[in-house]
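Okay, handing you the structure first.
Here the complex is missing one protein chain, while the rest keep their positions.
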Amino acid sequence: MMRLPAFRYRAPRTIADAAAWLAENPADTMLLAGGTDLLPNMKRRQQTPATLIGLRGIRELAEIASGETFDIGAGVTLSTLVSHPHVRQRYPGLYQAAAQVATPHLRNMGTIGGNLCLDTRCTYYDQTYQWRKAIDFCMKKDGDTCWVATSSPRCLAVSSTDTAPMLQALAASVTLQSSRGARVVPLADLYANDGMHYLTRQPDEILTKVTLPAIDGWRSAYWKLRRRGSFDFPVAAAAVAAKLDGPDVIDVRIVLGAVASRPVASDQAAAILRGNRLTDELIGAASAAAADVAKPMDNTDFELVWRKSMVRTLVASALHEIRGDDVRARRRQIARQELLLISRSA
Amino acid sequence: MKVRLAFTVNDEPVELLADDYKTLLEVLREDLGLTGTKHGCELGECGACAVLVDGQPLLSCLVLAVESEGRRIETVEGLAAGGRLHPLQECFADLGAAQCGYCTPGILMTAKALLDREPHPSRERIAEALSGNLCRCTGYLQIFEAVEAAAERAETVPSAEETA
Partner (left out) sequence: MSRPTRVVGRPRRRVDARAKVTGQTRFADDIMLPRMLHCVLLRSTQPHARILGIDTTRAAAVDGVHLVLTGDVFPIPYGILPVSHDEHALCRDKVRFVGDPVAAVIARDEATAERAAQTIDVTYEPLRTFASPADSLAYPEPRIHEYGDHGNVHKAVALQFGDVDAAIDGADHVFDDVFFFEGNTHLPIEQHAAVALKDPDGKLVVYSSTQTPHYLHRALAKALAMPAAHIRVIATPNGGGFGGKSDPFNHEIVVAKAALLLDRPVKVCLTREEVFLCHRGRHPVLMRLRTGVTRDGRITGLDLQTLLDGGAYGSYGVASTFYTGALQTVTYDIPRYRFRGCRVFTNKPPCGPKRGHGTPQSRFGQEVQLDKIAERLEVDPAELRLRIVAPPDSLTANYMRVRTIGLAECIQRVVERSQWKDKFRKLPLGRGVGLACSSYLSGAGLPINWNDLPHSGVQLKLDRSGGVTVFCGATEIGQGSDDVLVAAVSEVLGVDPFDVRAVTGDTDLTPVDLGSYSSRVTMMMGNAAIQAAERAREILASAVSARLEVAKDRLVFADRRVFDSERPDRGVTFQEAVCIAEAAVGTIGTTGSYTPPKSAAHYKGGGVGPTPTYSYTAAVVEAEVDPETGWITVPRVWIAHDIGRAINPTLVRGQVEGSVYMGLGEALMEEQAFRRLPPRLSNALVHKFPSMLEYKSPTSLDMPEIFTDLIEHPDPEGPFGGKEVGQGPLLPIMPAVANAVYDAVGVRVDQIPVTPEKILRALKAKAAGKPPRCGPAAFPEIAWPEALLVAPPWEGGDGRASNEPPKGSRRKADAGVEATAGVRP
């Protein structure tokens, strides 16, 4: 059996305590929410912190508040999120993103905060210690070379979170708390395009809350590409949020997942659509433009050229769905489930 | 560091000392001798270790024993009650839903949680609920049928005669 390395477990009851304990030794302490990302990594010895701070005892982290904004505690599980009526009705793209993460068991355990802070992934990195020793390790952990592209100066591990691209497209912001205080940042600013240093969160900060602005007529859709109907991380994804006035696009945000070390916004694709009628032609042009910013590397399932070509299909499908077209057949084909059609009246 | 833990397993109280870094899977199998819960990967990639914690299907290989304190754990050993097999067990046995039997405990517990919540799930809902459990023997169809049969059987009054 694969087993965890030894560590000390501490269970604070308040955010303040968690932050204080984290500040004691941020370099050798990690936060444990659902454990679905951290514990497998620890079993493979990708991370071996001396102390784990378990967050499940902090009630405040599991609260959901709906008012002017929609506030989701970072400790809310993905299952809870997926079954919340406001998520389905107002942020259907978020529903689709969260509902496709992993498996039902893992969604019962995994949290939104954990999914946003998900470690970047790579087929050279998400391996046991013995396997990594056989390749003499890699840049991200214990080695010097990025084996994905040996002349790359930076690590090319892939952002593999489903909820981050969608929340970024929905203009979400996150609250980061530490003993030094709290700050709110747009979700887009939480990420950096570096496989190793992919989070701008400081080592002594805890992501405590995700805030979504009022829906204000925005529609959303999330399309995920993976080999199977469950378990698998995204190998490409399109998160689209748009505000329409009839057939015309008032505003739109298109964010791609799993094609870089962070969610990538395609401003060019958005510019093509903004202020124009959402026609088939324009959908085609925008999805082609979006595929341009996708730079998948050979470190996931599927061939990178094919993944890149599928970005077009994913973005187009999301736009068609937002327009109100019947995309159920395509959705069944790719997701193996119907998931939700966005409501026209939202 | 060893921690004193107290929780219930299959409605019976349990108290033990366990290291911080032990998983619920390890404690169930190695400390409590409940080897009905299986392991296929220990990384959350197969579903074989699924148990119910406070009624929810979780993967015991990724649950720390220390975080089970005070919680209600259900494993396959507790499915049969009062000397009677659970309808799921009867139907799995009758309809060929278990071949090698290794993935069976994880699937039974996950299916139980489904039926507890949704007494008459559609085939689609069953497939979805079990999408975190891999089976290499059956091809899943006899498993779906067994869950559907169990949903129907649970409605009728259980017969007085226990089928072996």
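When the chains are written out, they are named A and B in that same order, and each has its own residue count from 1.
Here, a contact is a pair of C-beta atoms (placed from the backbone, for glycine too) under 8 Å apart; a residue touches a chain by one contact, two chains touch by 3 or more.
Only a predicted model underlies this, so the values are computations on that prediction, with no experimental measurement involved.
Peer 1: From the list B:Val9, B:Ile73, B:Cys103 or B:Ala151, pick the residue that touches the absent chain.
Peer 2: B:Cys103
Peer 1: Touching the absent chain in the whole complex: find that residue among B:Asp20, B:Glu42 or B:Glu67.
Peer 2: Result: among the candidates, B:Glu42 touches the missing chain.
Peer 1: Would you mind spotting which of B:Leu5, B:Leu52, B:Val66 or B:Leu79 touches the chain that isn't drawn?
Peer 2: B:Leu79
Peer 1: Sort through A:Ala134, A:Ala192, A:Ala214 or A:Ala271 and give me the one touching the missing partner chain.
Peer 2: Once the missing chain is taken into account, the touching residue is A:Ala134.
Peer 1: Tell me where the left-out chain touches chain A, residue by residue.
Peer 2: Touching the missing chain: residues 1-3, 123, 126-131, 133-136, 145, 147, 150, 227-232, 301-303, 305-306, 309-310, 313, 333-334, 336-337.
Peer 1: Over the whole complex, note the residues of chain B touching the chain we left out.
Peer 2: 29-30, 33, 35-43, 45-46, 48, 75-77, 79-80, 85, 88-89, 92-96, 98-105, 108, 126-128, 130-131, 133-144, 163-164
Please note the rule applied: only the chains that are shown with their structure count from here on.
Peer 1: Per the centroid of Cα atoms for each chain, what is the distance between chain A and chain B, given in Å?
Peer 2: Taking the mean C-alpha position of each chain, the two centres sit 30 Å apart.
Peer 1: Under the touch definition given earlier, write down the residues of chain A that touch chain B in their complex.
Peer 2: The touching residues are 1-9, 11, 32, 35-36, 39-40, 43-44, 52, 54, 56, 79, 102-106, 108-109, 229-231, 337.
Peer 1: Please output the residues of chain B touching chain A within their complex, sorted ascending.
Peer 2: Against chain A, the touching part of chain B is residues 1, 3, 19-23, 26, 39, 41-45, 47, 50, 56-59, 62-64, 66-67, 110, 124, 128-129, 131-132.
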